[in-house]
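Pasting a structure here, questions to come.
Yeah, one chain of the complex is gone here, protein chain that is, but the others are all in their spots.
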Amino acid sequence: MATIKAAIPGVFYRRPAPTEDPYVQAGDTIVPGQTIALIEVMKNFNEVKAEQAGTVAGFLVEDGDEVSIGEDIVELKN
Amino acid sequence: MSELLVHRGGLHTTVQDIGRDGHYSLGIPPSGAMDQYSYRVANMLVGNPDGAAALEVTYVGPRIEFTDDRYVAVTGAEAAVTVNSEPVERWSTLTVRAGDVLDFAMLTAGARPYIAVSGGIGVDSYLGSRSTYTLTGLGGFQGRALKNDDRLPLGDDSVAPPTVGSTVPEKLRPTFPEVATLRTMIGLCSYRITDESMREFTEVPWKVTKDADRIGYRLRGGSLRFVDRKVPHGAGSDPANVVDLGYPIGSIQVPGGDEPIVLLNDAVTAGGYATVGTVVSVDRDTIAQTKSGDQVRFEPVDLDAALAARRDRRERLERTRESLRR
Partner (left out) sequence: MATTSVELPRARYDYGGDEFIFVELDEAMSLEANFKAMAITSVLREENIEGVIDICPSNASYLIRIDPDRVHPAELVAHLESLEQTVQPLAEDKTLHTRLVDVPVLYNDPWTHETLMRFRDRHQDPEASDLEYAARINGFGTVSQLIDALSGAPFLVTMIGFVPGLPFCYQMVPRDRQIEVPKYVRPRTDTPERAFGYGGAFAVVYPVRGAGGYQLFGLAPAPVFDLTQSLADFRDSIVFPRPGDILRYRSIDQTEFDAVRAEVEKGTFHYRIREYEFSPAHFLADPDGVNVELLEVLYR
């Protein structure tokens, strides 16, 4: 199974803002370049983008969790 | 053409050199490469004089196209590096030609790779340095981090040509331990903290938070208690407040007692929080290669040990230079 990894360390968010819906949910199909989450570091919110197409099988980290570089954050089914 | 074409800027890539001295009393910090060792070795590898401007990368590397023949070297944090998608050696003298593209994969250890190009990054010098200070947008390339599609000028490439393929031996490269040790001279306003808490300060591991940038690193891990006092005139009522004073680079302040901040190259130069000690200058190289989520520990040392650490680094740089001549 393919995964999307965090390229930067920081705090992981699934939504663009606390009151808004998550970027993607389990079961959604995603396309390359699509924003699937944010990672906050150095006072900036950086978009995590899909590099390949697929279907989101599930999230491997929780909203608000700290992530490290290279950590798997999303599982994809092809 | 002697430019670098920036295809992708990376997360926070800036032009840096040895730093801008002599303006601290006006509130202007020196800036400059945070890991001076890796930066200086990168310049050696491409035959640049000490102090030539290079690129400092943070977490995510840039993708850069060359427009003429140059020597290039990548040092610092670990990440697979490619030229035209072919893997190349790090800590090694590389050659590139017009149209070649240097790219980075995800970092595997450390936080900041350095890229030196023969001739140096040719931005104008400002107050004696090419270093970027992004807070007020001075120095470097337009005072900011690189963006996609920037074109960076390069300096005149008339350096003494280095030996292509020269590589820095493993033992002369930095390591990235699980818990980084920061040698620290305790003092400044450490009298504001109880003895017991100062012991805790040097014993517990502190975790680098997401708020860790060129200005300073915020840490979490312990909780320090302040000594009770009668508030001195002008200090402010918070237990962490002192009459505003100058902050050394590398100094550690403790607002609230539970969130130490280590000030680094783009430091705020002064303020009103009690400082409890200063990381020795050489170990700023070490903290520069830690990233959010990593752990650090403060090891108390005295002045002699701090000066010995400087001599050690100078000798390591000389040994590196020697190893490249062979």
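For this structure, a couple of remarks:
Letters A and B mark the chains in the order given here, with residues in each chain numbered from 1 onward.
Simple rule for what comes next: a residue touches a chain if its C-beta (ideal position, glycine included) is under 8 Å from a C-beta of that chain, and two chains touch if they have at least 3 such contacts.
The structure displayed is predicted, hence computed values, not measured ones.
For the chain that is not shown, the touched chains among those present are B, taking the whole complex. Shown as candidates are B:51, B:177, B:205 or B:248; the residue that touches the absent chain is B:248. Considering the full assembly, B:268 is the residue among B:80, B:109, B:204 or B:268 that touches the omitted chain. Within the whole complex, the absent chain has one touching residue among B:121, B:185, B:296 or B:324, and that is B:185. Among the residues B:21, B:69, B:156 or B:258, only B:21 touches the chain that is left out of the figure. Seen from subunit B, the chain kept out of the figure touches residues 21-28, 135-138, 184-185, 187-188, 232-238, 241-251, 268-272, 275, 278-281, 303, 306-307, 309-310.
Just so we're on the same page, only the chains that are shown with their structure count from here on.
Centroid to centroid, with C-alpha atoms defining each point, subunit A and subunit B lie 29 Å apart.
The touching residues of subunit A, when paired with subunit B in their complex, are 5, 7-11, 40-43, 46, 66-70. For subunit B in complex with subunit A, the touching residues are 11-12, 58-60, 106-108, 210-213, 291-293.
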